[in-house]
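Omission of a single protein chain aside, the complex is shown with its protein chains in their original locations.
Chain nomenclature is as follows: A, B and C, assigned in order of appearance, with residue numbering initiated at 1 for each chain independently.
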Amino acid sequence: MTVGIVVVSHSSKIAEGAVELATQMASDVGLVAAGGTDDGRIGTSFEKVLAAVEQSLAEAAGDGVVVLTDLGSAVMTAESVKEFASEPDAVHLADAPLVEGLVAAAVAAQGGAGVEEVRKAAEAAGGAV
Amino acid sequence: MTVGIVVVSHSSKIAEGAVELATQMASDVGLVAAGGTDDGRIGTSFEKVLAAVEQSLAEAAGDGVVVLTDLGSAVMTAESVKEFASEPDAVHLADAPLVEGLVAAAVAAQGGAGVEEVRKAAEAAGGAV
Amino acid sequence: MGLGVDWAVKWLNLSAEAMAEHRVELIELDRAIGDADHGENMDRGFQAVLQKLNESPPETAGAALKAAAMALMSKVGGAAGPLYGTAYLRAATSLGDAFELDAGAVASALAAARDGVVARGKAELGDKTMLDAWTPAVEAAQKAADNGDDALSALQAAAEAAETGAAATDPLVARKGRASYLGERSAGHRDPGAASTALLLRAAATAADGASGGTGG
Partner (left out) sequence: MGLGVDWAVKWLNLSAEAMAEHRVELIELDRAIGDADHGENMDRGFQAVLQKLNESPPETAGAALKAAAMALMSKVGGAAGPLYGTAYLRAATSLGDAFELDAGAVASALAAARDGVVARGKAELGDKTMLDAWTPAVEAAQKAADNGDDALSALQAAAEAAETGAAATDPLVARKGRASYLGERSAGHRDPGAASTALLLRAAATAADGASGGTGG
């Protein structure tokens, strides 16, 4: 089992591309993209994010989920979803740059790190390595 | 005229999505996506990035270009391109998170900021606002 | 005579009308200091509210606001989604199962909504956000309730205060939300979220004007 990671972006392309990029370095980690609105616009979707978080919680089977976000409204959506999630305490929001943080978090999760460690790996990601 | 911005990502989806996202807040700024390899794999392409930088230099008409990158190999590709560009001194690499930095940079450019100011706006972008 | 579910449903219907009518105006406000989608976001959100209310008609004002909260949370797609979603949810919780709302209940519900906006967005007064419309509205409603005015008066006072509060965002520099990216350049523009809050609270007052009161138990 590994920690699950959910990628919340205003853009479905960004979320999907980031998951593809991180998967290269962390092929065993469950990475779920939740980008754009329900109707394909730029924005965030509470329902998409909730579904992604629930999928990730189920896959992580108790190991917890780290959520990465891009802009402020994605953070607010993710925080709302956390409150509605089946296991709110297992959902950890990372205050990290989306793409760079995701790669760092995914590599940490691939290495078997716990949920707090994965979140910290994301938050420590700064400029490009 | 405004400063031009080039988005270098390992993923064409990330680069395109980031440009779409930033365009919403900076519709008059020339934002050029340069993501993925020539043959559509995950990676960076010297030729794509060089073409994007030259297009951006031409559109910026002397105002300069800021280049945002995701991971380290994108930085190296961008630095190589800078050396080969027609106006190397007009090409400014930002050490910034790709998505978050792009939005900040694009908004600064939309407001008429100069190239150094745009780069600094990108580099100052941290967590989601 | 207090306000009931009919008022709440009428409020939400008038809100949807207001969002459709002011869609372009809110988009233009958001274009100046944001991403030009607030009118679109709010219009879509309230269309979803209407659909939800039609699908399962609520029995109480609280139930109506809860249904609205969930629809807004899901369908707005921007910061306003979680913000109004949380606000309406908190207001619904504040109203509970009450069938008739007096001025005090209305003022408490508005205060709960405002607290929801703060909890979700962590903005402070003067940050040039919707909070700058909610806060004076809550104060005005509370004052009316304290004066012994009726629910209609409380909502009218709230609407007027929200309109004044929204207008007062014009000179402010944004410190939260997308507009904060613009720094000083955000001054000289009205905050779109404050403008939509004023419209929504005006709709609440209009719905109360001549409202038939509670449905009884």
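Details
The rule is simple: contacts are C-beta pairs under 8 Å (C-beta built on N, C-alpha and C of every residue); 3 or more make two chains touch, one makes a residue touch a chain.
In this text the structure is predicted, and so the values were computed from the model without any measurement.
The chain not shown here is in contact, across the full complex, with A, B.
In the complete complex, the residue from A:Val3, A:Leu50, A:Val103 or A:Val118 that touches the missing chain is A:Val103. Screening B:Gln24, B:Thr44 or B:Gln110 for touch with the missing chain picks out B:Thr44. Where chain B meets the omitted chain, the residues involved are 37-39, 41-47, 71-73, 76-77, 79-80.
Even with one chain removed from view, chain A keeps its contact list with that chain: residues 24-25, 103-104, 107, 111, 129.
Here is the rule we use: only the chains that are shown with their structure count from here on.
Distance between chain centres (mean CA atoms), chain A to chain C: 31 Å. For the pair chain B and chain C, the distance between mean C-alpha positions equals 39 Å.
Taking the mean of the C-alpha atoms as each chain's centre, chain A and chain B sit 24 Å apart. Counting partner chains per residue, chain B shows two or more touched chains at residues 24, 103, 129. Within chain C, residues 35, 37, 176-178 each touch two or more of the remaining chains.
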